[in-house]
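Okay, so here's the structure we're looking at.
Of the protein chains in this complex, one is absent; all others appear in place.
Let's look at subunit A:
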């Protein structure tokens, strides 16, 4: 409640339900009173869900004590355990979140269809615009209207279903207006119902009221995005598989030959000896350190896959140790659970055990993980967990993690895998270096351990499109470091699709190209010089913007603000933004409308903000806010706009990897608002260690343009970090021509050369030259 206004009401539809735990009637009829939880208002409603059942009835329903799916039988020794609760959101028409689904950003009502399902599954060639479960689950929903943003966090790791209904569904805009004019009828309302297969009802309500409040409220519960190494924001080149060391070397050289920057090359499952993770195929990768050293010499890095299924093989150290320490998940009979995965018969370490995770982490030590070096990082795939011969390609629900059934913890298994892996990477450096771990499965809180990608997509235009709402949904519930396989994993992309995908992926947080084993090679230079040039150009744009990306990740780490955002997050009162998911914001200041249509000749981008202006980042052309702008496009166009009122630091000297750019100077892009104002930030640290945190070794500055003066102020006076980077250039968009420009620094004033482009009103300050960490003011007179 806020004043007389009801914000949210629980159980208003009376769908609060839970199963009384009881013993199987074969053994005892009377449930143990101590375990029974009483219904809040005493009158438990008849459950309409398929798992529901009237507790008082003696009538046995099929499936209460045993369920069969295809050839699999779930023994359900505890019988039915499901829980449910409904939430009513008066005044709300837009709800978001509950990833992972390949669906629009704005959640749809599920009346007459399947509810949104949250159950981590390895889905082969997933379908789009569908509430089916995918690889990860974050049971967090955001509700938004022009007045308020709220969140519901249903903390439950069992299989969960979410039903959404709305009293405005099907009503036309006209109908809604009519309601409004007549003052009659009902207030719009969205009703949501959560159902989980087991566990307790444990719900957090984030009350907002601003979107940023919801993000920080949720972050206070599950943590914020881990602050990744700077290099991991660069471009990643992946393929199932780079065949051998020679292949890795030639791909690496290919990037140099074609002058395309990249930071990470990835190895998929074929790199390991018989899919025994932590090992190397002796024929294909006989000298992993030599290979890693070769990459290190070019200041580049590698990621090798480590999946959580462990080959059952008495000649395999990892398997033997897990067996001897009794760390495997058990089946219902208490023997080690075994299933089929890439290596064949495999065991699944019980990552819910802290001792198991500690041991797993220790396996990443340089002396344990043979052939590893400090520039080798990790990728956890198949951690739903994927079990090829299990029900729905995952683990049997009656498998056991200690006392807990797999059904109770299923959705959090993948989180623990990534947690243990990231911990291992941190530990191998004695806690000095930041880890980088990519995961496919995730749960609420996974943001603390690394990056997430949207799994095995396909080389189709619709998959390119869906990558936007999929990552936007993840960003809203804490996971900022998100990306989709550039090019599409399955099938071969057309050249146009590949180029467009690079242009889209370069403006999404995690930027990795990946391809299936059966596809033809698609390194960026294999499609003719024109297309190589297009791809080179967009990767360079990515690298130039790395300072901005890095600063946004820092902000996400500190505050929980998503990096890649729907427009409504920054324009919460503009209803026109509420359903937009074909364009997005990067931070507050960049608006991207990727071209995701084949043969497109133009796109219509919505530029938000009445009274605001946006500048095309390529041409510096100024456009007014709160308009739908038609932009003609060619294959080289990537519609990106900088918000008037913002300052974005870039490193325009693009080199072959992000690490090579460490000491390079900055160019400040100052985009003035109509009131001739702009602000921004600059964050600098060593790019890879925890020293920013443990030793306050970073530079954090505010940049403000007001009253014809651009000033850099220290946001962290007690921080200490020295950079050799300096300010080589300042571009002021929307400026007028000054008569002179002075740099005020250390009590001295020195004139600065400048140029003014009248046609676009761009003022360029030539080589002011101050250190990026210094206090200074540039005066336009």
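Some observations on this one:
The rule is short, and it goes like this: contacts are C-beta pairs under 8 Å (C-beta built on N, C-alpha and C of every residue); 3 or more make two chains touch, one makes a residue touch a chain; residues count from 1.
As a convention for this text, contacts and distances are computed from a predicted model.
Choosing from "Defective in cullin neddylation protein", "DNA 5'-3' helicase", "Glucosidase 2 subunit beta" or "Elongator complex protein 4", the protein name stored in UniProt for the chain missing from the display reads "Glucosidase 2 subunit beta". Shown as candidates are A:243, A:323, A:429 or A:579; the residue that touches the absent chain is A:243. Set against the missing chain, the residues A:210, A:325 or A:766 yield one that touches it, A:766. From the options A:71, A:324 or A:520, the residue with contact to the chain not on display is A:520. Screening A:103, A:252 or A:728 against the full complex identifies A:728 as the residue touching the chain left out.
Looking at subunit A, the residues touching the absent chain are 243-244, 246-247, 259, 283-284, 297-299, 517-521, 540, 652-656, 659-661, 663-664, 728-729, 766-767.
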